[in-house]
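One protein chain omitted, others in place.
Note that the chains take the letters A, B and C in the order they are written out, and that residue 1 is the start of every chain.
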Amino acid sequence: MLEITPLHYTALSAALFIIGVIGVLVRRNIIIIFMSIELILNAVNINLVALSSQLQNLVGQVFVVFVIAVAAAEAAVGLGIIIAFYRNKETVNIDEMSLMRW
Amino acid sequence: MLETFIIPLLQIAVLLNAVLVAVTFMVLMERKVMAWAQARLGPMRVGPHGILQAIVDPIKLILKEDITPVAADKWVFTVAPIMSLVPALVVFSVVPFGPDPLYYVADINVGLLFIVAVTSIGVYGIILGGWSSNSKYPLLASLRASAQLISYEIAVTMTLVSVILTSGTLSLVGIVEAQREAGVWFGFIQPVAFVLVFIGGLAETNRVPFDLPEAETELTGGFHTEYSGMRFALFFLAEYANIIVISAIVAIMFLGGWMRPFPNVEALAFLDLIPPWIWLIGKIFLFLYVFIWIRATLPRYRYDQLMRLGWKVLIPIAIGNLVITGIVKVLV
Amino acid sequence: MDLIWLIPVLPGIGAALNGLVGVRYFDKRTAAYVACGTMAASLLLSLVAFAQLLGLPGDERFHQVTVAEWIPPIPLETAGGIGSFEVPWAFTLDPLSGMMILVVTGIGLLIHVYSVAYMDHEPRPAYARFFCYLNLFCFFMLLLVLGSTFLVMFVGWEGVGLCSYLLIGFWYHKQSASDAGKKAFIVNRIGDWGFILGIFLVFFTFGTLDFHAVAELAAEMPVEAAGMGVLSLICLLLFVGAIGKSAQIPLYVWLPDAMEGPTPVSALIHAATMVTAGVYMVGRNAVLFSHAPMVMEIVAIIGLATAIMAATIGLVQTDIKRVLAYSTVSQLGYMFLATGVGAFAAGAFHLMTHAFFKALLFLGSGSVIHAMNEEQDMRRMGGLKQYMPVTYATMGIGALAIAGVPLLSGFFSKDEILYRTFLHNRLFWMLAVVAAGMTAFYMFRLIFMTFYQEYRGPAWEGGHGDHGEHHEDDGGDHAWHGPHESPRLMTVPLIVLAVGAVLAGYVGVPAALGGSNAIEHFLEPSFVAHAGEGAHGEAAHLSHLAELGLMAISVLIAGLGIFLAYRNYIQRPETADEWAERYAGPHRVLTNKYYVDELYDATFVRGTMVGARGLWGFDGGVVDGAVNGTGWTTVASSRISHVLDKHVVDGLVNLVGWVCQEGSYGFRRVQTGLIQNYAFATLVGVFAFVTWFLVGR
Partner (left out) sequence: MLEAAVFYTLAVLILGLGILVISARSAVHSVLFLVVNFLLVAILYVTLSAQFVAVIQVLVYAGGIVVLYLFVVMLVSLKRAPEQHADTRRLGVTGAVLAGAVLLEVIGIVVSGAARSDAPAGARGAGVPEAISDPMLNTEQIGWVLYTEYLIPFEVASMLLLVAMIGAIVLAKKNL
């Protein structure tokens, strides 16, 4: 228990991941949902870095860089969509974003 | 135990105190220099030539009533100044005052990047401070400040990359050593970067002529209009600490840090009698003086001019400088 | 001599120039110069070639030039196994073709020159077109003459047929002209059918199409004295072709109608050159025919019958050109008679002399027609001697020559034929002499009706006669000022031809008259397989005295014919009508040309029409019925298919759609528009996967 193995990091990662998932599923403010998604990405990153350290392999850290780049792109476009949506509907409630259903 | 905890803690304590004292004296210095520039005397009452004013001012701020507006988000209102000050102080942990490990808290291999990263955290303090006040002028000021910060951060970071290319390392100690090996300060190799970083530093610290977030004529007091007492003092500290940080970075990167002028010229060896940390502090003071000098000299930019300068002038020049540096680096 | 291929090509170039460029861009002068220039060049070449030919020893007068490959070797089955079917563009110059190219180019040039004036009324494009056709005709005719294989000759053969069609129908806006053109073309088809079959058989039999090779191979074969062998069949088929082209019974009907074409055309194509192609072809294959005596007999009989029949029709015709046309048919009959009795050289000799005097006569008649403002009926002429003396004189010479008056060309060639016929069969000789007498009669009837008697033609402005009878002016753009002598361009060829008509006979003065019959010896190598072998038909000989006697008889008969004509048309012009009344039946038959056209019309044409109607009815009733039935069946079946389609297939399709629709009503409830519920679905998947992973371990 006191020796920190990669499995500890994996457990931490899984827990953070699930927290993010719960955030995505439960909250209705779409901005917070986005932040939950960032949490999920961070959980993944923790896993990557931990395993990179464990395996003495830098590829994990390289992928963290890519994940961050994708997260930045996602945030930029996603928040742009939110702003555009807010301009029209004056709301950020995800339950009110259902115009395209039948 | 000694090396991992005691010495660093001592270093941190010394550094923090030094910075905080330096800030108080810098306020005095600013007032004095401004006064001289405007043919006034400045503070003269407390101590000889008002020197003790530097001690009196903080005491005043600490003793003042700490007001929290009713409509404010109290929690955030409290956190904001801390988030503003902490990054400014953290940055000092990687600033080397001399070649010996005793002179710096840490020499990490991503030092410059660390500085950039940590200073970028400082923007939270401004934004949250303005937002949590729940008042229109602070909100506008904080939006202005954060936009300005982010814009100029791009230009400054891009410029720093060209310096990194020149030195070949991210470590601040390494950069200084690289200047020793090069035999010349990077300010002469990278004059454009020098000027750019300095201008960017002016903007990042919201100094004249880029002090729009604190433009009294437009926004009364800026993002800290609603602040008073100790929390205001923290913002104040953070701002001046940032100025010192910028000065220190510019001094380290472009003026050889702790080294004497012409470190390779044996004839000037007598200058080594002065300890390295004094050299660095001297250079920092030089820049602080220039900051104040500029404040006393230049008028304020308009906001659109500010943004145009950042995006359409500085960033293109920074990219061009980077490209040229890269080409020269490949060719030489 | 290696350049003989240029002889046909030059007029071809002229034709191409006039046809492709001239019709649109050349003025009349240029077109005329191009046409006459190429012909003159061709004539010059022919003369040179002929001179070179004469320079050779008698038994080496054979020169063959291969210009290019035409049909590359193709293995084909023949009687003697697999043969190689190979046809080069090869040209042969030997005495026969040498004589022919002189005739074609020489008379061709004269007629070209004549046409320059004669066709002057034509508008510019038609003028160029005319010379294009005329040049093209010369090209094909020379190809026919010079071609050293059957197939090259056939190309020329068909080409001249085409040009004949084009030139007969030259005034295509005239119904009768275009009909005549079509008639000529279609009647010729029958002959060509025989010709091409003959060619097939030649190749199948001998494995080659080269005349010389065929002749040498055929010479090896036995003479088919009794019965019909393959050689006889070949000769018969070839002769069918000759009949068509040379207007013999029963395919002569197109030639009189061909007179609808311009007169120079009649002179060149339908008198001097093309119609003699049949004779030439038979002569070219003399060796083959020599080996088929039975066919020779047929040739002689048909020639004789044609000679007599055409002559009798010629007696009563009133159209000046038709008289000449029947005369041509008759003379061609003579030529076939000559070849039929084995006197190939005599036939060729007569061919040459005939070319001169018949061309002369046609051109003369053209001159008359020209003078009479396109009038062709002799009954509306008369007394033209005073108006056009040159024409009168030259035509008179021509008539004397054709009538067989001694010392003129016709006398020598015709008497040679009669003499050889006499040797062959006396009955033939008698009939031929009668025909000769009739020839003399109708020729002089023509001369007398045209140039003597009173002027019976229409009046002209400023002249005598009343204005009421003023003839329709065909030209329209120029006023007619009465009969007049033709321009120099027309009279000069007449004179040249008249000289030719007088002198041409002297190349073949018979031995009986102290001559050496040079032409016969000259031509002889062309009619035998191997030079120097000697002629077959020289079995019988008469004494010179007997020969002279025969001549005297034929001259007497000719004189009688001339006298009768003189009596009937000069002394007592009414006699002709009296005779016509007295022998009304025969006269009517003759006037109507033995009703042959009507007969053909009733049998072949009507038969074809009836057959076509029947087929049309079959087509309309049975074939169309079948097609319509098929269509109806299709429609009916498609109706059924439609019903099936609508209810079964569409039903299935609609069923699928309905099922999808109904199903989707249920499933669309899943689409709540709540993004988090979709994310929940993902989570369910994750849960399932992780569970599987946990349990699976």
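Going forward, a residue touches a chain if its C-beta (ideal position, glycine included) is under 8 Å from a C-beta of that chain, and two chains touch if they have at least 3 such contacts.
Remember, predicted model here, so these are calculated numbers, not experimental data.
Student: Need the list of shown chains touched by the one chain that isn't shown.
Tutor: Counting the whole assembly, the omitted chain is in touch with A, B, C.
Student: Where does chain B touch the missing chain, residue by residue?
Tutor: 73, 75-76, 79, 108-110, 113-114, 116-118, 120-121, 123-124, 127-128, 131-132, 139, 143, 146, 150, 153, 170
Student: Touching the absent chain: which residues on chain C qualify?
Tutor: These residues touch the chain not displayed: 672, 674, 676-677, 679-680, 683-684, 686-687, 690-691, 693-694, 697.
Student: Against the chain that's been left off, what residues of chain A make contact? List them.
Tutor: Its contact residues with the unshown chain are 1-12, 14-16, 18-23, 25-32, 34-36, 38-39, 42, 45-46, 49-50, 52-59, 61-62, 64-66, 68-77, 79-84, 86-87, 90-93, 95-96, 98.
To be clear about the criterion, only the chains that are shown with their structure count from here on.
Student: Is the chain-to-chain touch network here best called a line, a ring, a star, complete, or other?
Tutor: The chain contacts form none of line, ring, star or complete graph.
Student: Need the CA-centroid distance for the pair chain A / chain C, whole Å please.
Tutor: Chain centroid spacing, chain A to chain C, equals 101 Å.
Student: Let me have the rounded angstrom distance from the C-alpha centre of chain A over to the C-alpha centre of chain B, please.
Tutor: 33
Student: Could you grab the centroid distance between chain B and chain C? Build each centroid from C-alpha atoms only and quote it in angstrom.
Tutor: Centre-to-centre distance between chain B and chain C: 117 Å.
Student: Looking at the complex, which residues from chain A come into contact with chain C?
Tutor: Per the touch definition, chain A meets chain C at residues 21, 24-25, 33, 94-95, 97-102.
Student: Contact residues on chain C for chain A in the complex?
Tutor: 668, 671-676, 679-680, 683
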